[in-house]
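Here's the structure we're looking at; comments come further down.
Apart from one protein chain that is not included, each protein chain of the complex appears where it belongs.
Right after this comes chain A.
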Amino acid sequence: MVEHGDIRVVHRGGSKINFRKPVITNDSRFLLCASGESVKVFSTSTEECIHDLRGHTDLVTGVLIKPSNHLQAFSCSADGTVRLWDFTDGILIKTYVIGYPIFSIHASPHHEGVIFVVTPMQGDKRSGELFQLVAVHLPQSGDQLVEARELSAVLTGISSNPAATVFGRGGEYIASANGLQLEVYFFKKQKAYRFSLKEDNKKGGKNTFTCVACHPNDDCIATGHEDGKIRLWRNFNHKKEYTYSTLHWHHSAVSSLSFTPEGTNLLSGGIESVLVQWRYNQENQRDFLPRLGAAITHIAVSPDGALYCTSHSDNSKELTSVIESKPLFLTLLFRPRAGESVGTDLMIDPRSKSLVLNGKPGHLQFYSLQRDKLLYNLDIVQQEYIHESGLQQFEVVKAAFDASGNWLATVEERKQKGAELELNLKLWAFDEQTQSFVLNTTISAPHEAQITGMCFSHATDSQTTMLVSTSKDGHFKAWQLAAQSQTDGPSWSCDFVGAYHGLVPECCSFSADGSLLAVSFQEVVTVWSPASWELLTTLSQPPKAIRNLCFGRLSCSKYLLGTTDSNLLCCWNLLTCSLEWSTSMDVSLLLADPLSENMAAFCCQAGCTDLFVFKPSEPRPLFSQKAVCSGMVTRAVFAPREEMLESCEESSQWLNRSQLYFLTQYMVNNTNRSAVKEKKSAVSKRLVIDDSVAMTPFYLLLGKHRQQQQGGDDPQSGVSAERTPLPQGSVAIKELLQTPAHVLPSTSFLCSMFVQSLLISVTDSREESKHAEEEMESEKEEEDSEEEIESSRTRPEQQAAVGGGEAAESAAPAMTKAQVRELRRVKKLDHSWLAGLLDS
């Protein structure tokens, strides 16, 4: 195994921010979202993530502003702690250890010193399903870590869904819904009332409660139901004479309900992705905010009632100003397709160098890796997406760019039960004027069955661009741009239909110069000449079907590589038409770096994926790493660097030109059942040389959000608990760099501090790399440190700031490259001194 101590895998994606209801702070300046193991603080005006409150060692399950101090916030986690934060400065104030996994947190200003948490019921065999609401008396103590063991159960047998439990007017009662039953507990009388609904399936109505909201001034409880009804309960302090009225607009389950702070309006949302505002007591007057993009999962209202925040199932948040009634911002984070085999490969747009993959339903998203931001969504399907569950709608399943980025080919399909497969092949031309892709040709039903592979001819110099698609109908087709008529301009048409003994083609690949096309027909690889459409040769390595097919690049372009189902990696020499070499390994994904001869192969073994990087001409791998990640790598891509790196180390040379990104996917039926792992998620990681451009972790969001279930003892969480929390200094650096120069302390003071930190960093850097190793082992936790994102963002600014400092104060010596590198390392260290400095 080759030494590779300086190559690391970095999480570039992570958890969802729509897991729990977001909280808007009292001054409406911040938005707090539970995100994985941390709480993210977003600015409502700039949509930037300001802080990442880290400290929990398991999934954060609830965020709440402390009722007695609106500058502090509680967060609860499945790790059994409640933490109190100063969210404006991002400081952990206190940690209360409860000792049981917590599923949600509730508090009321009328219950001083008490918080209410939902925990699994103890001593019950079915504790996985039953939950109780527990009042926790927070001990008054100056310590950072406080044991809060004074617990008293309030309600038992409730739902773990935080939306199903809510405090009523003035904290006098608490309402909780579970299944078909609503329970209201009055604290003064210590009496609970239960109201059940019939499971009425006669008219197709499903009365199951989904969410609850209480009016702030009146004794009125609004409940949302599975069938889209909203019931307003009144008189619920009577066993029999309770009454309710029914509002019905939603066609599917009401997922979130919220009263405005004055109680004048009731907001509701569901899968229709329409925010409905009901006038309280004038319920037939309602306002709609439609087309919010995706199903609404949570609604939060700012305490002054000026902002509404809706979380959506596609992991975006939308803030609506009540006055203007238009969305203020949209934070759409990376959204690959969740746990489904459909979905495009990861691709790099040759023009913008952005990562392209499935975005919103029926869209391709262009994601800038450099700026770590969603650029735009390209509407492929161009049909209205109907927000209703259970509908089969068009999905983009394949996409391919040609080498110059002038053409984009997409395949969309829709398979309805009992209907024929609907397929469309679309070809998009890049329009220089609008700087976007314009639909050129739509080929409906290009094949009779699903398209299995598609690729463009790579030759950039050739006059004609060619696209080859293979399909399960046993044919592969070549499509070529042809001028059909004077008026319409060129459009695409079928040039050639090829087949081989009625076998089903799987993969296709063009050689680097575009002179050869390799198409795999189950276990046979056929090589065609695209110029004459002549079958040149067949290569076969029985007995199993070919899984991947890839031509070598540059100096290795004479080689054709293929992987088979029988765990064989074969390399054919096309000059001799013979097998050059083969090795036995279970390669799940094989891809070639377009800028070098290097090939990357991911092997899935025993739940872990190993990575090998090799040149087809050399028998020795350039780089190999065992257990890059757990689970199977489903998608990967080489992304070219903006500027080439010069690295002397042999093992990292292959990353000089490109970076490798890959997507993994966790299966639910994993043996370890931890909260983190059960979430179907994918992580995009990047292998980078340690001292290269800083790593920017961003969280990949995946999948339908599911209720978190806690497995008690989990080795995985144990590992994550041992992991040392990363320093939080980068925030301070950022603040330093973003603070105008005139408010900073004198440069000499700063400089000396810098130098000091440089001296310390020598020892720390070793630690750091060690830590990196460790992280590589335990990198299943997709929630990774956020600070690296900051550092990457701040890097150019930092240089600018350094330059500015030079200009302003010529006393400071010009930093050498090494110094800059060191400086960069510094910011991964503890910078609390700087925070303290700034605060003073």
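Observations on the structure shown:
The rule is simple: a residue touches a chain if its C-beta (ideal position, glycine included) is under 8 Å from a C-beta of that chain, and two chains touch if they have at least 3 such contacts; residues count from 1.
Methods note: contacts and distances are computed from a predicted model.
Of the candidates "NOL11 protein", "UTP4 small subunit processome component", "DNA-directed RNA polymerase subunit" or "Thioredoxin-like protein 4B", the chain left out of this view carries the UniProt protein name "UTP4 small subunit processome component". Interface note: of A:46, A:190, A:284 or A:389, the residue touching the hidden chain in the full complex is A:284. If you put the hidden chain back, the residue from A:219, A:379 or A:473 that touches it is A:219.
Residue in contact with the omitted chain (choice from A:86, A:172 or A:495): A:172. Counting over the whole complex, chain A has residues 169, 172-173, 186, 217-220, 234-235, 237, 240-246, 281-285 touching the chain that is not drawn.
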